[in-house]
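A quick write-up on the structure given underneath.
Every protein chain of the complex appears in place save one, which is left out.
Coming up: chain A.
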């Protein structure tokens, strides 16, 4: 709910002035009158120099120091990672910041710099990036570059060979990621998924293992074994192979079975599928028994594919053009989901708006009567759902609908699986959203009712209109005039009401044969599951879905801007 408040922000404010202004002419006059005094001093006054007093100079030095300090802090890791694009961006932003804040001129940019930076980095760039991701196959198995995929293929195929180097292993942690601290005699190394580096400042314990190292947190045996899968999964790429753990105190340097050959742009080696089948000999070196296989790089799919059609699991990110976007409309597997979800999404948003508005207006009308007592008490209680933390109340509702333990079934004596059947699940999410949303509509309808001049209604009464006629012909049209923009924003909010569905049904119930799309799924919950669901990340397809939602949002906002004539305000 509160998100809605923020989103429909325009409406929430003691609004600007123009409540009763007749159209254009006076506004234009006001505008002219306002623009003038703003410009005059600037035109007339001589160009201002640097302010001379000590405080202002100190403030300038402080600003300079602050900007430079932040810039250095931001640039340091980029430079050490040799990320020159990032460094260039930091440098450009710093120069812009220094110019804006140190020039003696009165620049509006002094006030706009932070907002510009935030909007560009956290709103514009993500939207543009969504569109570019939508044109790729990015997702699980296609996250990085081809070189990274090759490294991953080679290191994951590492087998131990007799006589290979061995290390004393200490499992440690840095920034939440497990790392290997490796000791080979008196030499210390640190191994991560990025590679092997010499380690300085390590403390050796008895037995030759490293017991402490600056910047790393050594894990206890219990901590390390709790993260066993991460530890065994970590392989440190080195020339021709990788270092992997054997237990928690030793690591070995193994040889890659699969290797990439740039000449043929392919990966060759024993078939891992066959190798695991005949792998009973376990490292005895009966290599001839396993057939060699060739996986050719396929630049369109971003994978290494063998002649028989099987592919290695590690691929890389490639451009797939508009394939993800067209899949939503033409791919029979995807488009049934997409169109079905879109349809329910529209029905959901429309129903929520209609239901909340109807109940909200009705309650406002009931309480809006000169002879009603205790109106304030009613109002205080009725708006409570709006003030409660929405996420928690959604979870409470979900559990009230629980089949076995839920309040609804226990009080009614029914045994209905409310959230397990498509129809009841849909009705349930609508009912919950009605509960959450009607107090908001009640509040704004109450406010709007109070602004309807009583003269109108009295005049209608004098003319002999019945109570129903007065409502139908006077109150209701005036209410709608006031509420229409808010209904549009409410529609826009509910169109993407992630919490309202995800926290109750998580999109479900899901048909037994198709766990990808549930009966209450909105586009946003469907997209979320595509990207972060159990079935592996399909970021590319998820981004394509987001692009469609963007288009729909854009249409809604154009309608709403037209209606509220908000563009005019720009020119004030």
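The criterion applied here is as follows: a contact is a pair of C-beta atoms (placed from the backbone, for glycine too) under 8 Å apart; a residue touches a chain by one contact, two chains touch by 3 or more; residues count from 1.
Note that in this section contacts and distances are computed from a predicted model.
The protein name that UniProt records for the chain not on display, among "3-isopropylmalate dehydratase large subunit", "Sugar ABC transporter permease", "Sulfur oxidation c-type cytochrome SoxX" or "ATP synthase epsilon chain", is "Sugar ABC transporter permease".
Only one of A:93, A:312, A:367 or A:474 touches the chain withheld from this view, namely A:367.
Note on the undisplayed chain: of the listed residues A:239, A:404, A:455 or A:513, the one touching it is A:404.
The missing chain, though absent from the display, is touched by one residue of A:92, A:112, A:358 or A:414; that residue is A:112.
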